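Of the protein chains in this complex, all but one are displayed in their positions.
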Amino acid sequence: MTTTTTPATATTPATPEVPTDLYVRVQHFYAHQMQHLDHGRFEEYAATFTEDGEFQHSPGVEPARTRPGIVRELVEFHKRFDGDPVRRRHWFDHIALERQEDGSVRSTVYALVVTVRPGGRPEIAPSCVVHDVLVDGPDGIRLKSRRITHDQHF
Amino acid sequence: MTTTTTPATATTPATPEVPTDLYVRVQHFYAHQMQHLDHGRFEEYAATFTEDGEFQHSPGVEPARTRPGIVRELVEFHKRFDGDPVRRRHWFDHIALERQEDGSVRSTVYALVVTVRPGGRPEIAPSCVVHDVLVDGPDGIRLKSRRITHDQHF
Partner (left out) sequence: MTTTTTPATATTPATPEVPTDLYVRVQHFYAHQMQHLDHGRFEEYAATFTEDGEFQHSPGVEPARTRPGIVRELVEFHKRFDGDPVRRRHWFDHIALERQEDGSVRSTVYALVVTVRPGGRPEIAPSCVVHDVLVDGPDGIRLKSRRITHDQHF
């Protein structure tokens, strides 16, 4: 393998530069956004997208589009839990940002879904990666698109 | 469900505004605070509360009050691990802050408890939510109250 013999170069910073303030606002945005989702506040979750936002929550499915479309998709998706007293929590880690040429921000984030049923122990699955495109406008951060990939599919 | 037909409105920011500096100091506060707790440094953990701070670590139990009271409660609680070589780590995620009218800050945070015994694999349970009220004074951030809810009780 050539990787063993080529010396590592490091003439560029190891981390893409983004403003401190932006990085922190993205973290806080995710915190509220995902607590909205996990508490079934689908309107509030959808409102974190741009008007024309796209949300593909599972690989291979058609993305939901626009805020009403995202709400509809979430209501539909959660029907599988009707009568199943389940609580789900989406954990995020390692928010890696990269500024795009058009001013938007690409965000790549680890995610784990924690599922709990009454009296049970948490199941932690699946492991995913969140691929977001964020825009930072006058009303703050919004998601232009979100696409989820699953680690166990490869 | 009306949520499928009501269009989402988004006239307000999706995320409550808090100063960047405050958000970061809360993150760092939690990092040191929980490492104190998990390493059995109960005095240091108690010192992260205000003098009259309240800590309810489990639903349904009477909260511990004042720093000495919190230390006593922790010593008492950890007697269950006497002779049991256990290491526990409290993980936090999605720190959602909201400024209160009195100047304090409400903080709602996901938590998972990781428990490890020698040679064993980590058990990850329970899944909790941390409900904190923080104050930011001349000595930095302190907890006015902490209340924990458990996800498997519902």
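Letters are used for the chains, namely A and B, taken in the order the chains are written, and counting of residues starts over at 1 for each.
Quick note on the criterion: contacts are C-beta pairs under 8 Å (C-beta built on N, C-alpha and C of every residue); 3 or more make two chains touch, one makes a residue touch a chain.
Worth saying up front: this structure is predicted, and the values here are computed from it rather than measured.
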Listed residues B:T48, B:S127 or B:S145, member touching the removed chain: B:T48
Contact residue for the chain not shown (choose from A:M34, A:A47, A:V71 or A:L112): A:L112
For chain A, residues in touch with the removed chain: 1, 3-10, 12-18, 20, 23-24, 93-97, 108, 110, 112, 123-127, 151-154
Absent-chain interface as seen on chain B, which is shown: 20-21, 24-25, 27-35, 42-44, 46-48, 51, 67-68, 70-72, 75, 85, 87, 89, 91-93, 114, 116-122, 124, 139-142
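The definition used in the following text is that only the chains that are shown with their structure count from here on.
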Whole-Å separation of chain centres (CA-atom averages), chain A against chain B: 23
